[in-house]
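Note that one protein chain is taken out, while the other chains of the complex remain in position.
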Amino acid sequence: MSTIVLLAITGFGLGAMYFLIASGLSLIYGLMGVLNFAHGAFLTVGAYATWYTETKLGGIAVAPRFLLAALVGLAIGTAFAALVEVVLIRPLYGRHIEQVLVTVGLGLCVSALATAIWTSDPKFVSLPRWTSQTTGVLGASIPNDRWLEIITAGVVLTALELFLRRTRYGLIVRAGVENRAMVTALGIDVRRAFTLVFAIGGLAAALAGVLAALYFGTVDPQRGTSLLIFAFIVVVIGGLGSIGGTAVAAVVVALVQQFANYYASSGMGDLSVVLLLAVVLLVRPRGLTAAAA
Amino acid sequence: MALLEVRDLHVRLGGSHVLQGVGFDVAEGGVTALLGRNGVGKTTTLRALLGLVPADGRVTFGGDDITNEPTHRIVQRGVGYVPEDRDVFSRLTVTENLQLARRNGDGRFPYVYELFPELRERGGQPAGTLSGGQQQMLAIARALLNENRILLVDEPTKGLAPMLVAQVAHALERVCDESTVLLVEQNLTVVRHVADHVVVLDTGRVVHSGPARELLDDRERVHALLGVA
Partner (left out) sequence: MKRILVPVALVAVLAALPKLAIDIPYLFKSSLDSPGTLQLIALMLTFAGLAFTYDLLFGYTGLLSFGHALYFAVGVYVAGIAMTRWHWSFWPSVLFTAALGIILPLVFGAVSLRVGGIAFAMVTLAFAQAGSVLAFKNPYRWTGGEDGFGVDYTKLPAGLVGILNTKNLYWLALAYAVGVFLVGRWAINSSPGRVWQAIRENELRVEVLGLRPFDFKLMAFVLASFLATVGGIVYLVLISGANPDVTVPSFTLALLVMVVIGGAGSRWGALVGGLVYTYLDQRLGDVADSHTVSTLPSVLRTPLQEPLFILGLVFILVVYFAPGGLARLGRIRRRPAALEEAL
């Protein structure tokens, strides 16, 4: 029983990260039709910015140091994403395939650059001691970082929903996901929404990078890419453009992965996720909550 | 000088030359009906005017050249658009659909709700759950929310039951009294009631242009150009 609890909560923690990455991907694709292969790069930028800042901040206690570094990482990740949209994506407006190709190139560049500067060895992040301690739940010892991840994802989910339902830009994004041309035919410049959505995606991805540093205790250049693949799978299963669907899919994928990895064998989790994807696509080609993509 | 001047408009889509030099004027305050059989390019003309499809030629609006300007810029000049398939955002509520259309200020909600009281009643309903007729009213209401200098309306009565056609036509009449309108419409009764000028298209070209009354009274001509009695 305690194993199940541990696996489940760890799964939620992992799912939290998948959700953070996938939500940005889903919005970007839903609104802009761009399959953003550079999304992993936003995670990497956020993660490394956090680690680097931490190494430069001496003399403060670990917890505030980590928090401060995380904030810097988030800011840099978000700014980077917005910059990418304005400089690289916007000039290719309307040319979807070229936009995708550019993100592929950027993704390759960023992870290669990180490897070049800091090598492919993982770098250790100083974490508040509390996060590596455990809390007892139903007989299982849960590492405390899981709570942080779950709560963060919950907060982001709520914030995203509020943004989408209560703000004008959120309204524009929701409408644009359905019918971008009609939004312009209402006199709205969707391009500003594009930059905003990229920035939000960048923020969420950078946050995922921070949480991954928390979860794994390290930052490394390949993590963005490897998590990105799972995020893509989550987006496809959950239905493009749907935040709620993405959240559900993220949890499902993470849980399947955790339980299969434990009860079958290591690596089976990844294979099971692939199987899950195949099954979902065969039964419902548009994903669990088929958005009007 | 007319409010809208179209000169030598060419549009090529997917290999076919859909519009082959279309030209006409829409006078300020007037209602011009764009007529023609299915597939001659009426909808494409409207879309080209809005910059939704790339076009060659020259389009002038209120004296300014708007050819191939970005759509949102054109619309901000005061163009209201009611698309052929209504294109309401089905997952947004009725009120949200209207809110989205608001361009400057608060929008003329009282006016719109007076024309279409059902929209106020069904404000919180997702637009996708409305009937075809209600969606049509929403689409028109959206275009009326702002004070536009011209309205581009594409087949507002298409696919509607006769009773709804009457309701929409009634609203349309009122709108046409107050604004400049370029109307694509197959229902000639509606056209007769609102239009003062007609332009007839055939395979991407203008084949007739003149006062509405004159053409519509000429049965043979109507049959020859539009294939309807």
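General remarks:
The chains carry the letters A and B, assigned in the order they are written, with residues numbered from 1 in each.
Throughout what follows, a residue touches a chain if its C-beta (ideal position, glycine included) is under 8 Å from a C-beta of that chain, and two chains touch if they have at least 3 such contacts.
What you are looking at is a predicted structure, and each value in this text was computed from that prediction instead of being measured.
The chain that is not displayed touches the following shown chains in the complete assembly: A. Screening A:5, A:63, A:104 or A:137 against the full complex identifies A:104 as the residue touching the chain left out. Only one residue in the set A:5, A:68 or A:88 touches the chain that does not appear here, and it is A:88. On the side of chain A, touch with the chain left out of the figure occurs at residues 29, 33, 35, 37, 88, 91-92, 95-98, 100-102, 104-109, 111-113, 115-117, 225, 229, 232-233, 235-236, 240, 265-267, 270-271, 273-274, 277-278, 281-282, 285-287.
Everything below uses one rule, namely that only the chains that are shown with their structure count from here on.
Centre-to-centre spacing of chain A and chain B amounts to 43 Å, using the average Cα coordinate of each chain. The residues of chain A lying in touch with chain B in their complex are 168, 171-172, 174-175, 178-179, 181-190, 292. Only residues 50, 52, 70-72, 75-76, 79, 81, 83, 87, 89-92, 96, 99-101, 103, 142 of chain B touch chain A when the two sit together in their complex.
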